[in-house]
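Every protein chain but one is kept in place in this view of the complex.
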Amino acid sequence: MPQHAHPEAMAPSKPGSTRTAPPLRPPQLPFAGRYRAYTLFGWTGLLYLLLGFLALRVVWALGDGKQAFDAVIASFEHPLYIAFHVLALVGVVFVGVRFFRLFPKAQPPRIGPVKPPPPAVILTALYAVWIGVTVVFAAILAGGIFA
Amino acid sequence: MKRLLLKVEPILWLLFGQGILIGTLLLTGWVLVLGIAAPLGVVDPISYARAHDLGASLIGRLVLLALIALPLWKGAHHMRHVFIDTGGGDRDATVAPLLYLLAAAGSLVAILAVVRL
Amino acid sequence: MTEVLRHDVVIVGGGAAGLRAAIAAVEADPGISVALVSKVYPMRSHTVSAEGGAAAVARDDDSFEMHGYDTVKGSDFLGDQDVIQYFVEQAPPELTRLEHWGCPWSRNADGTVATRAFGGMTTKRTWYAADKVGFHMLHTLFQHSMRFDRIVRYDEQFVTKLLVEDGAVRGVAALDIRQGEVRAILGRAVILATGGAGKCFPFTTNGNIKTGDGMALAYREGVALKDMEFVQYHPTGLPGTGILITEATRGEGGRLFNARGERFLETKPEYGVGSKLELGPRDMISRAIFQEIRAGNGIQGTFGEYVHLDLTHLGRELLEKRLPFVLELARTYAGVDPVTQPIPIRPVVHYMMGGVDTDIDGATELAGLYAVGECAAHSMNGANRLGSNSLTECLVFGARAGRHAVGHAKDSGDGSEDPLRRQVEEEAARIDGLRGRAKGSEKLTQVRDEMTQAMESGCGVYREQASMRSATETLAQLRRRCADVALEDRSRVFNTEIVAALELVNMIDVAETVAVAALQRRESRGAHACSEFPGRNDREFLHHSLVYYEPAGPRFDKKDVALGRWEPEERKY
Partner (left out) sequence: MSDVQKKTFVVTRFDPDRDQVPKTQSYEVPVEPDWKVLDALNFIKDHIDPTLSHRWSCRMAVCGSCGMLVNGEPKLTCKVALSSYGDTVEVAPLPNFPVIRDLVVELDGFMEKFEHVKPWIIRAKERAVEDGPMRQSPEELEEFKHFSMCINCMLCYAACPVVANEPEFLGPAAIALGHRYSLDSRDEGAGERNRIFRGEGTVFACSYANECSEVCPKNVDPAAAVNQAKLKAVIDWAAGLVLPRRAEE
């Protein structure tokens, strides 16, 4: 049984003069072939939601005092948390790679008189910033620099 | 509701985009250290005192706020799309506000959290 | 109950000519209501495939005089000079209009519109948008036409008959391909813009929709088809598919070589292209290639013999910038990369110089009926059209006919609808009768193939009296056999078999006029090269030929050529 798209997909505002068969949906949607990466990209939204609330929990604890903060940090040692964070890291890197690849061409050829740099330059810059921010932030969080 | 969504769509999209961009930049190191390396004992996590000092600075507060709020908007927006993609488009007018409210509530609490540092 | 739709002007065809006429009509009078009827969505019209460019004087070293002379000479002096004069003067404003409407013309460094060289033109006057000129022009026109609410589109509606009453055309009967219903679309003026009829031949640059419908519609209502014997072969089509490799390849410096690696246009002065070489006119170059193949200098391939078009010396950069579509076409459809390999090419049927006989306004002898674009013969192309003149022609005469049709529509009354309704009911019954007519013994594809074969052997690059005569006989027979074609598709919805059957009848009618007119012209002029009469004979044949429909068979007649400024002289380059 083939999957259908929204029954109104690409339908004219007033129905055509003959009966039509309802639109099919792209056969590989959502999880097969060309759509897999797209669908996974969408689902990383769930990871980001959870990560955002976890970060909120950490920061809230930071405001509560040392005990609370250390307790939150310690709770992350639970294997389920570790597993989740490994998954989250994969998700975050996946989001970065996919989004950065698509980012340059989404820049208009010109905003007023300003032209964006060529795609290759944008892409390199994005990766440089990504790595830079990650290293610095990781160093801070690991108590490495500014310790 | 639909009209309202259309009106605020540019903001939602901007927050979403920044959620991907800034969220990803910050979350990579955050997850790597606090979520994986430190719990496994590979590195020591930042001490409370240090964290509080840095976090309470102006820049620190802004970074923490971004770290919390932007991923929430990215998450809410993406989940809205996932919902539509799985055939829920007709109920978008109900589901989308709920998701965005979630992100908004999280963001409000986040502001409170960084203010009280 | 037949549905009747009412408009002021009905335009049949959504190619460059039809769209330009529609826009001109609503611009002439914003109160007018225009029906734009087309058997395909307008952006599918075959104008879309034109590659090379559109001619209009643009440079300081050029003049109307020069464009006019080139066109007259290209026509082998069979073009009407008053028409040509008007054409060259209106060409620049028309292309400028298209620029204002957003056509992405290629540009010089200073921002002015760029021009390129084209066959038979003495200087660079062909405006271009890379090598997708027809595509860009058509889409610009179509998109611009959407601004006007008064242009009402009827897409995928196949016009099967002109409604004529009291000696004037009053509208059309159209088969709604989607629904299978025949409707009346009434208007006090009708403009035919249905394009050419290349599909009468087996190897052609033309798309599937170019079946000469408009010519046949007018012809069956007693309007003459003019100069039908002149069928242009384009020298550079891909063997097999007939897909066009634009003349702009030669405009940019491409060269032709035979199997011996000889640049024959240069080494053999007898081909008559003089110093123009590859930029000679199409009729001459097609004949030269044909002669080369005859002399055993062709290269053997799956689809017969061919010669080489070499672009390799032009360099990747120029090819990618100016001829990207040629690269795509050669790679996809010939399996060669023009950057490093020569392209196999052979002459293929390309363009009908002839068409519905009209005056300079596009008006025909039938009151209210106009024709423009490739389906018309305003007599500007004469015996041979110069490349890049026809896109401009669609605009210049499309606009003029559009305005004149509005004038005519305003001046004429509505008359009674009853007789028209009756005509449409008859037409509907006839078409209903065709649907799933299983009784016949003939096969549609069989008849179609025999027709194209007859045209190829009788009305090819070189024509002989005997083969032309046998072509006329074959065609007359095929016309009868056509009535016996069996049709299997009984569905009303999107029945493309019925459309193909109706098109076949049209093609046979048109093909017959080609053969009849060709047989009468016992000379060689422009695209008509007759083996028995190799020279041009102005004393007997400096005239247009007309073919009229008669139930018993086509009737031949003549018409004077409008000379003027330029006296016929030997055509030498």
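The first chain written gets the first letter, and so on, giving A, B and C; residue counts start at 1 in each chain.
We take it that a contact is a pair of C-beta atoms (placed from the backbone, for glycine too) under 8 Å apart; a residue touches a chain by one contact, two chains touch by 3 or more.
Predicted, not measured: the structure shown is a model, and the values here were computed from it.
For the omitted chain, the shown partners it touches in the full complex are A, B, C.
Contact with the chain not shown here comes from a single listed residue; of C:Trp101, C:Tyr462 or C:Trp566, that residue is C:Trp101.
For the chain missing from the display, the contacting residue among C:Gly222, C:Gly240, C:Gly407 or C:Pro568 is C:Gly240, taking the whole complex into account. For chain C, the residues in touch with the chain missing from this view are 40-41, 43-46, 48-49, 93, 95-97, 99-102, 104-113, 132, 135-136, 139, 143-144, 146-147, 155, 178, 207-209, 240-241, 243-244, 302, 325, 328-329, 332-333, 335, 444-445, 487-489, 491-497. Not every partner is drawn; the one left out touches chain A at residues 5-6, 8-13, 16, 18-30, 33-35, 38, 42, 102, 105-111. By the touch criterion stated above, the residues of chain B touching the omitted chain are 6, 9-10, 12-14, 78, 81, 84-85, 87, 89.
Keep in mind that, in the parts below, only the chains that are shown with their structure count from here on.
C-beta contact counts were set side by side for A-C and A-B; A-B has more.
If you average the CA atoms of chain B and of chain C, the two centres end up 62 Å from each other.
In this assembly, the C-alpha centroid of chain A lies 54 Å from the C-alpha centroid of chain C.
One inter-chain figure worth recording: chain A and chain B are separated by 11 Å, centre to centre, where each centre is the mean of the chain's CA atoms. In chain A, no position touches at least two other chains.
Contacts with at least two other chains are made by no residue of chain C. Put simply, chain B touches chain A in their complex at residues 19-21, 23-40, 43-52, 54-55, 64, 67-72, 74-79, 81-82, 85-87, 89-90, 102-103, 106, 109-110, 113-114, 116-117.
Residues of chain A touching chain B in their complex: 6, 29-30, 39, 41-53, 55-56, 58-60, 62-63, 65-66, 69-70, 73, 76-77, 81-82, 84-86, 88-89, 92-93, 95-96, 99, 103, 129-130, 133-138, 140-144, 146-147.
Across the complex, chain C meets chain A through its residues 176, 178-179, 493.
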